[in-house]
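For this view, one protein chain was removed and the others were kept in their places.
Take a look at chain A:
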């Protein structure tokens, strides 16, 4: 403590304070202190930064949440044991070449089960399929998606019949057929309801009952998702495009 000289009723001032007071004028100190205490820790810059950070985090969370739920779906069907949907099969394509489940690997595949003598549903779904193919090409380019039509009516749908039938919808849809047993086996593997009797006489007129889904398979040949009739073309294309965008491996574009 320093004693200030001169006066008898002097206060004792701590040395640190007296040095500070001599360094800066008192007025600015007090004003600054008052304005800071009025607005607290907030300024408009801090507010803006807060909003920007909040907005950025919200968008990031939503994007990640959607991606995680897609990844969950895509992974749900991998792993050990018998797959829920999919499996080995042997068929013949509409150019009379053999086609097995191995031929599905390398690209994403869109599989539809139907028959060419279908009154209205298969034509409708095939037109949708053509729309989906074009939408995927627009987003991801050529060679990413393989498109397959498997018949549930092998007696009438021979390779030649399928070739001319499918040509009217989209040149990239490959028709697959086979013996009654081969078709029955692939329907069983894909859990597609299959009602065609084994001993259909040639020239008979009948309809075939079958489940109506598009099955999306990934480049490993594993099932990803089933897209039902309730999906519009843009909604279905979005599902497919998002899965393709998520895929971390290689896609054979040949």
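Going forward, a contact is a pair of C-beta atoms (placed from the backbone, for glycine too) under 8 Å apart; a residue touches a chain by one contact, two chains touch by 3 or more; residues count from 1.
Convention: contacts and distances are computed from a predicted model.
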The complex's invisible chain, by UniProt name, from "Vacuolar protein sorting-associated protein 51 homolog", "Eukaryotic translation initiation factor 5A", "NADH-ubiquinone oxidoreductase" or "Cytochrome c oxidase subunit 6B-like protein new16": "Cytochrome c oxidase subunit 6B-like protein new16"
Hidden partner chain, touching residue among A:93, A:125, A:185 or A:225: A:225
Hidden-chain contact residue, picked from the options A:30, A:76, A:198 or A:245: A:76
Which residue of A:104, A:161, A:176 or A:217 touches the chain not shown here: A:161
Residues of chain A (touch criterion as defined above) contacting the omitted chain: 66, 69-70, 72-73, 76, 84-85, 116-117, 119-120, 123, 155-161, 164-165, 168, 191, 202-203, 205-207, 213, 224-228, 230-232, 235-236, 238-239, 242
